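The complex is shown incomplete by one protein chain, all other protein chains being positioned as in the whole.
Chain naming follows the written order as A and B, and within any one chain the residues start at number 1.
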Amino acid sequence: MFPLDTRKKPIMESAPSPTSGTITLHINGEKHTLSVDHRTTLLDALRERLDLTGTKKGCDHGQCGACTVLIDGRRAVSCLQLAVAAEGREITTIEGLADGERLHPVQQAFLDLDGFQCGYCTPGQICSAVAVIEEHAAGWPSAATADVRPEAGPPPLTAEEIRERMSGNLCRCGAYVSIVQAVARAAQPTDQDGAVRTTAGEEAAA
Amino acid sequence: MTTTTTRTPFRGRTGTAHTRVEGREKVTGAARYAGEIPFADLAHGWLVLSTVAHGRIRSIETEPVLAMPGVLAVLHHENAPRVNTDYVGMLGKPDPTLAVFQDDRVPHLGWPVALVVAETSEQAREAAEALVVHYDQEPHDIDFSPARTDTVPGEGYVPATTEKGDLEAELAASAFVVDAEYTTPEEHHSMMEPHAATARWDGGRLELVDSNQGAFWVVGELANLFSLDPASVRVVSEHVGGGFGSKGVRVHQVAAVMAATELQRPVCVVMTRRQMFYLTGYRSPTVQRVRLGADADGRLRALEHHSLSLTSPVHDFVESSTMPSRVMYDADAHHTAHRLVRLNVPTPTYMRAPGEAPGSFALECAIDELAEKAGLDPIELRLRNEPERGPVSGLPFGSRNLAACFREGARRFGWADRDPRPGVRREGRWLLGTGTAAGSFAAGAGPSTATVTAEADGTFTVRIGAADIGTGARTALTLIAADALEVPPERIRTHIGDSDFGPAMLAGGSRGTRSWGWAVQTAAAELRERLALGTDIPPEGITVRSDTTAAVGALAGKERHSYGAQFAEVAVDVATGEVRVRRMLGIFAAGTIVNPLTARSQLIGGMTWGISMALHEEAVRDKASGGLYGPDLAGYHVATHADVPFVEADWVDDHDPDDPIGIKGIGEVGIVGTAAAIANAVWHATGVRHRHLPIRPDRVLQAAAEVPHA
Partner (left out) sequence: MKEFTYHKAHDVAGAVALLGADPEARFLGGGTNLVDLMKNGVERPARLIDVRDLPLDRIEPAEDGGLRIGATVTNSDLAAHPDVRRRYPALAQAVLAGASGQLRNMATVGGNLLQRTRCGYFTDVSRPCNKRRPGSGCPAVHGVHHNHAILGASEHCVAVHPSDMGVALAAFDAVVTYETADGPGRLPLADFYLPVGDTPHRETALPQGALITGVELPPVPVAAHSRYRKVRERASYAFAIGSVAAALDVRDGVVHDVRLAFGAVASRPWRARTAEQALTGARADADAFAAAADAELAEARPLPDNGYKVTLMRNLVVAVLTELAEEAAR
């Protein structure tokens, strides 16, 4: 519940101008058509125009990662992405991760292991973590990977690898330790009932 | 609601891990922070800051900006509503910086000179950037140096000086003496959520959706500033993206109220990250001199701790860095002093463990240096100097379990196996070392009110003007209410962050949860007694209200503190100057731990701040302009994932018998001593004392050049 008037701000219909335009964004499987000033970033379009405020603005300059979303399945900072240039791409925000009431495994691990405090960097951390797990599964090396040559094989997703790969997401509350544990847990294969099959997720803590 | 006839004994939930009650909202993005509440007809305000460090505004070219698309107003010193600053608020007299747009003076770079309001944020930003302000510039002075002759006694929320005994005589009679200067840089809170506020008038009432550490506190300040009846002001601050001392009343709220009043429509003012570096306070740099003198057995004969900090020309704020010396160690001669210099810089403010964080760096490094000189283990030296009573106050301690923290920490960290010699452990390119330090932070409480309602459906509703800035307060208060009511926490809804819930302590000074928990427990316990009489619950429920003013005021005067023993292992590559923390352990004595899950997070968070303070954080001022160099999150480094190893926090049994719940507070003690433990470990690794924070690569390189084998 929120005690204040939460009426949606009407989408402004501005007169046609060479510096604005009508675009269609694909967000969390839905199409949103809106007119935007070309200066509008994807972040501001989400927050100020589409009422998708789960994506956070921490620095507005690509220096904190709070605004991380997935664009065509890859993590990106939405503050440096112009909305007009995001047309036609598949955008997933924090609001699009859960399957109905069932949280995404990364969300669940963050919740269970207390991978956040104030919660403001959390949507960005979670979106980033979802991508980290996929990037790792795809065999991408990182700056923590001792040998990047393909013949060395994919690096195991150690705590050190997670830390390096998650380093584009600042958390000023200092929840890094439990975030790393949560990412490790979520990266583990799960049984059908969602239970973590191994306890290797806690390896991050060792 | 079913009634049970046979009762099993009630098992309390405090002390048991509980995930955050608002956790699901936070991991799904549903939790709304300030600046995320959509209002019809919302206008966007953008602050304009001075680009000179000292002078007067000659003129502001508003006409071209008012003609820009979407621009609604430009507020500045010639047209803004007048405000009143002659009052005493919850934390004393206000910083006149709050009185935005009242005159033409510019006391520092980044001073707010105007607010541009427009229909969209893009229009507001461009118009604010286009606003031309002409200044009559005057010479500025930002030279922070111990050599200055114009310093003044630092009278802040603690006395400027304390003195007992003949310092020079005791130093002269000491077997071992340490005399060293330590410096800490300007540090910024840098919480992830920028300051944001939306102000609007609704039916003659001013409503502010805000991000703050105390809604009722902000009401008081705004009511005073705008000469309003506090009952006609409502501040709501449901979710707060970090505060750390910086989220009180700031210029954006004042500017938003002014604009909403002038335009008679909702106005949202969000600070940019760069603006935050000028407008939201920071920790003053410090220059500290510590002199210690000890007997042959390590007992302190002399302790002197002097600290210089800076403030703005308009308001005094003292970084009380000698506070750790006033609590931690006694000596026959014990002198502490804070001094202050007023420069053309913004007013600093409280930042996580104000005083204690920089002060413990100096003091706990000096203690380590003394241990080296005396040939004593640094833990043993500290244990030999455990005071009986407050070194300055002479008051008894409430409960002081620092020794237990060190014993438990030493055991778990493996301290007994430590070779005390510096610079002798190598692993590849890394030199390894370990270090320790002590910490403490004052435990206190402030008066609060709370209501607890038994609803007709069998649930309970707690309402309190508390703030959860990431501390887990909302969850802790739910558990406290559950235990007092003897019901499962799932049956309780806790509403916080609304000034209409009545006066309450703010989230600060590690006092929030203790103060609010006291009020919640008092109301809940009384409600339970009433319900025990078998009263039927009417549709509107039964509500009990508590007010802890009298109980808090009746607390006996004692030295009440949380304590911690910090342990760090570091690796140093002296060829590149890189320092990596490999592991950290903090053992704390911090009273009753309400929720171990969130408490551990908070303590580790504090320790993570300590890593960041030790190795990374430093705001740099440009002498020529008086402004900051690179004031953003790329220029101002806070620790990121890769900097933070496995950090462990735990606690020993500790109980303050005077407190109804036994809470002491854990928000700040985690950072106290951490930077010293790391610096001491860097010495153990390399043989070089780093007395200036942060321990940057260039400093390590320079030290290595001076000490050949380090």
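Keep in mind that, in the parts below, contacts are C-beta pairs under 8 Å (C-beta built on N, C-alpha and C of every residue); 3 or more make two chains touch, one makes a residue touch a chain.
Note that the structure is predicted; figures quoted are calculated from it, not measured.
Asks: Which of B:P596, B:G635 or B:P660 touches the chain that is not shown?
Replies: B:G635
Asks: Of the residues A:A76, A:I91, A:V106 or A:V180, which one touches the chain left out of the display?
Replies: A:A76
Asks: Applying the definition given at the start, please give the residues of chain A touching the unseen chain.
Replies: 18-19, 21, 37-39, 41, 60-62, 65, 68, 71, 74-77, 79-82, 84-85, 128, 131-132, 135, 138-143, 145, 148-151, 163-165, 167-170
Asks: Touching the hidden chain in the full complex, which residues of chain B are there? Just list them.
Replies: Touching the chain left out of view, chain B contributes residues 51, 122, 125-126, 129, 429, 575-578, 580, 615-616, 620, 622-625, 627, 629-630, 634-635, 637, 639-643, 696-698, 701-702, 705.
Please note the rule applied: only the chains that are shown with their structure count from here on.
Asks: Please report how many Å separate the Cα centroid of chain A from that of chain B, as a whole number.
Replies: Spacing between the chain centres: roughly 28 Å.
Asks: Residues of chain A touching chain B in their complex?
Replies: Residue positions touching the partner: 2-10, 12, 37, 39-40, 44, 47-48, 51-61, 63-64, 66, 93-95, 97-98, 103, 107-108, 110-112, 114, 116-123, 126, 144, 159, 162-164, 166-180, 204-206.
Asks: Show me the residue ranges of chain B that touch chain A in the complex, using the header's touch definition.
Replies: Within the complex, chain B contacts chain A at residues 19-20, 22-33, 36-40, 42, 119-123, 126, 189-194, 202, 207, 209, 236, 238-242, 244, 270, 272-273, 469-472, 498, 597-598, 600-602, 604-609, 612, 632-634, 638-642, 644, 646-647.
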